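Only one protein chain is missing from this complex, and each of the others stays in its spot.
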Amino acid sequence: MVDMRTVLAGTTLPNPVMTASGCAANGTELNRFFPVAELGAFVTKTVMRDPRSGRPTPRMAETPSGMLNSIGLQGPGIDAFCEHDLPWLEQQGARVVVSVAGNTAEEFGEVVQRLVGSPAWGCVVGVEANISCPNVANRGLVFACDPVSSERVVRIVRARVPAEVPVLAKLTPDVTDIVTIAGAALGAGADALTMVNTLLGIVIDTDLLRPRLAGVTGGLSGPAIRPVAVRAIWQVTAAMRSGTLPTAPVVGVGGVRTGTDALELVAAGASAVQVGTATFNDPSAPRRVLTELEAEAARHGVERFADLVGIAHERMVRP
Amino acid sequence: MVDMRTVLAGTTLPNPVMTASGCAANGTELNRFFPVAELGAFVTKTVMRDPRSGRPTPRMAETPSGMLNSIGLQGPGIDAFCEHDLPWLEQQGARVVVSVAGNTAEEFGEVVQRLVGSPAWGCVVGVEANISCPNVANRGLVFACDPVSSERVVRIVRARVPAEVPVLAKLTPDVTDIVTIAGAALGAGADALTMVNTLLGIVIDTDLLRPRLAGVTGGLSGPAIRPVAVRAIWQVTAAMRSGTLPTAPVVGVGGVRTGTDALELVAAGASAVQVGTATFNDPSAPRRVLTELEAEAARHGVERFADLVGIAHERMVRP
Amino acid sequence: MLQVGGELIASRRAGAYHHLTLVAPGVAELAAPGQFVALAVGGATSATLLRRCFSIHRVTPSGTYGGTVDVVVAARGAGTRWLTSLRVHDPVDVVGPLGRPFPLPTEPVPCVLVGGGYGSAPLFWLAEVLRERGCPVEMVLGAASEDRLFGVLQARRSADGVTVTTDDGSAGHRGWVSDVLGDVVDRLGAGVVYACGPMGMLRSVTEVASAHGAVAQVAVEESMACGIGVCMTCVLPVRGGDGVTRMVRSCVGGPVFRGDRVRWDAIGDGVTRVPEDALGAPHPGGH
Partner (left out) sequence: MLQVGGELIASRRAGAYHHLTLVAPGVAELAAPGQFVALAVGGATSATLLRRCFSIHRVTPSGTYGGTVDVVVAARGAGTRWLTSLRVHDPVDVVGPLGRPFPLPTEPVPCVLVGGGYGSAPLFWLAEVLRERGCPVEMVLGAASEDRLFGVLQARRSADGVTVTTDDGSAGHRGWVSDVLGDVVDRLGAGVVYACGPMGMLRSVTEVASAHGAVAQVAVEESMACGIGVCMTCVLPVRGGDGVTRMVRSCVGGPVFRGDRVRWDAIGDGVTRVPEDALGAPHPGGH
């Protein structure tokens, strides 16, 4: 039996597989297919301060080996989340990473403040700042597209989360240089990085000759984008290995459907892996990926999952 | 019969379908499957000044609905190109878009100078500056990731190409803001934009636990990236429509496999479409896409192909 | 709700549609009329990741093969074409039963069941269940043309009366189901109108039902990515018991809704807008 534990900036998780924010709602639905407490952690749908209706529909389009979504962060707001969702997850014995966002950097702070005050706060093993969302104060530019905005949000979130709970900054791949953004987030106190959020995309309905999504653009996810996720993880962990960036755990996400997919992200440098879109294809995907990843680790003869993290950097062939 | 002609900055092409650079070699191979002269234009493999061996192998990895490649611009060099490849294409009666690159901005200029002096120059209907390649003078940063480098290259190329032949700048989608790069290229005199080149990706071999490509990173192409290509075309042509960017034709490329795929790019704003990776699946793909696109145009009841260009911007539903 | 590795055991044409029978042990046993199944498509090398949802046409809880589920599929895009080209004994992964079934009346009130196109698929089973409870049942089936009607013969067995309409007049009355529905409701003194079909039809059915004193229970068909409530793609605006409009997931909050609760004013032209008075609707100057 391989020791599947992984350490996320001080917090030890029993295994490295998580749900991806927004692809697993807040747990009740998937719990009918497998006990969500069996995952390394359960990542909740990004929650904002106020209740949000989200965008008009159509909100999704299938794409080759992926999909486009534009949900618009529909959700109940942080108060309802603390009252209903978090206690339910605590009751299940789940370790929870709460994904938070705000329309402004300050709003991130408000959300975190209310979250930390929740009676169920005890089950929270991490706060994921979804900075891949639009900054209303900066012409709607995505926070994570700009190092200064990224830094501001992470600093505010880090300041409000108790020191023993790690803060993860979730980055978008839609930037010229993700290492700079990663550096800004780490500099501001992020304990770990979640990479990557969706890529911006558009699908045109060729019957109606208009964008298929009511919101025009959407986020591209699924196996189609896995090589981009692996590349982003590789670039950032390579920068850590070379000393250009401070070392911190990376949580990989993007296109994981099987245990070997997860292993790709891990070998590229991820200490944990989230399963998103694949859940729509197979509701048991996160749990299955864990079983398959365990089998992969055993096949490679390692004693500890941790031995696989970033291993591809060491095995690279130098031409 | 729909009038399939399209205008590329002064040059009228009989139809809007082209090969994509590097996915069709220089014509002899595909000509066994269909006459390359039937395409709107034939886009050659990017040629540099000197002969290049390209990268070590493995140079490719299949990915979900796409592939990763790292050819490293293998090629015969501009002199051999002008002596063998271009005259052959001229003989076939093909309209040729020559893709050029350099390790430095100046090298682009040298390549173009020799190209323009070629006896077969007459068949050239466009010069595509592949600025999505590394700039040796700037730490290997891709020219098209930086507006200043992009501008420099385009200015040099535009200065050396006779005025009646359009210069196309080929952009990478791997940037935070493609509209800025497009603006730089147009400002420097580009007559048209080709969008998009591949996305940077990595695939890990989960048996060997190392990157599958000998060159580690590669370019992601194929249907997987189509939503990103459509989005890039949409953003740039939306900026043109709103007056933020000067108006210029866009040649769309990325994930086109069928006529409806091509129509997606066209409806998003592309005046012409290149077919790349799909050719590996179906050697007749560029020609077939033309037939299918013609049928789509007929189905939509337009008289001129040009009526479909950018039509999705007009039909957008305002919520 | 189960996920089972099923198997296709019968596939036959039915007009413009394909009628598929799948072995899906366990699913049949749990299902009620109005629920649906979500099928994986494309096999091991598939580029089409999302499941396709189909109303359960009928179930056979046990039998030679274990429980089976029948669905009626219109081949449209990549996934439905794949499903309809499967051969007997091919494997099909099934998740179901999903969604809220048609609510049944506690009293034996007369009911009208309205199906548009393949939307009639779940109604025959519903009709049987209603008649078992003593409800008189009539059906109204409509489609663009005769080949797009599903189950007219079955309807004659399952219901006490059947009215057929087609847009082109190739079968039954020329016109829409809503043209004839009012009369049927009145004649029968129906208390409930159940309907399944395109959104435009469900809206008119709701209007006609209300105008004629009946409650409409409509099964909507929103584009779904997951079918199990985790993706939030399938929402539509529905007024709750508290009068507040929310963007409700049709896969878990539906697919069956009371017609008069659906905010039809926000739905049209292939787009569903967020009503300004919906909970959490965007407001000027920020979200």
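In this document, chain identifiers A, B and C correspond to the written order of the chains, with residue numbering beginning at 1 in each.
Please note the rule applied: contacts are C-beta pairs under 8 Å (C-beta built on N, C-alpha and C of every residue); 3 or more make two chains touch, one makes a residue touch a chain.
Keep in mind it's a predicted model, so treat the numbers as computed, not measured.
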Displayed chains contacted by the hidden chain, counting the whole assembly: A, B, C
Chain not shown: contacting residue from C:Arg81, C:Arg156 or C:Arg174: C:Arg81
Hidden partner chain, touching residue among B:Arg59, B:Arg155 or B:His313: B:Arg59
From B:Leu30, B:Val97, B:Leu171 or B:Ala268, residue that would touch the chain that is not displayed: B:Leu30
Of B:Asp50, B:Asp177 or B:Asp307, the one touching the omitted chain in the full complex: B:Asp50
Options B:Thr12, B:Gln91 or B:Ser284, residue touching the unrepresented chain: B:Ser284
For chain C, residues in touch with the removed chain: 41-48, 78-79, 81-82, 87
On chain A, residues whose C-beta touches the chain left out of the figure: 64-65, 223, 317, 319
Chain B residues that touch the omitted chain in the full complex: 22-25, 29-30, 32-33, 45, 48, 50-60, 62, 64-67, 69, 71, 74-75, 77, 103, 136, 208, 214, 222-223, 277-284
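The rule is short, and it goes like this: only the chains that are shown with their structure count from here on.
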Central chain (distance from its CA mean to the mean of all protein CA atoms): A
Distance from chain B to chain A - Cα centre to Cα centre, in angstrom: 34
Centre-to-centre distance between chain C and chain B (centres being mean Cα positions), rounded to whole Å: 46
Computed distance of Cα centres, chain C from chain A, in Å: 35
Residue numbers of chain A (touch at least two other chains): 55-56, 64-66, 208, 214, 222-223
Residues of chain C engaged with two or more neighbouring chains: 47, 270-271, 273-274
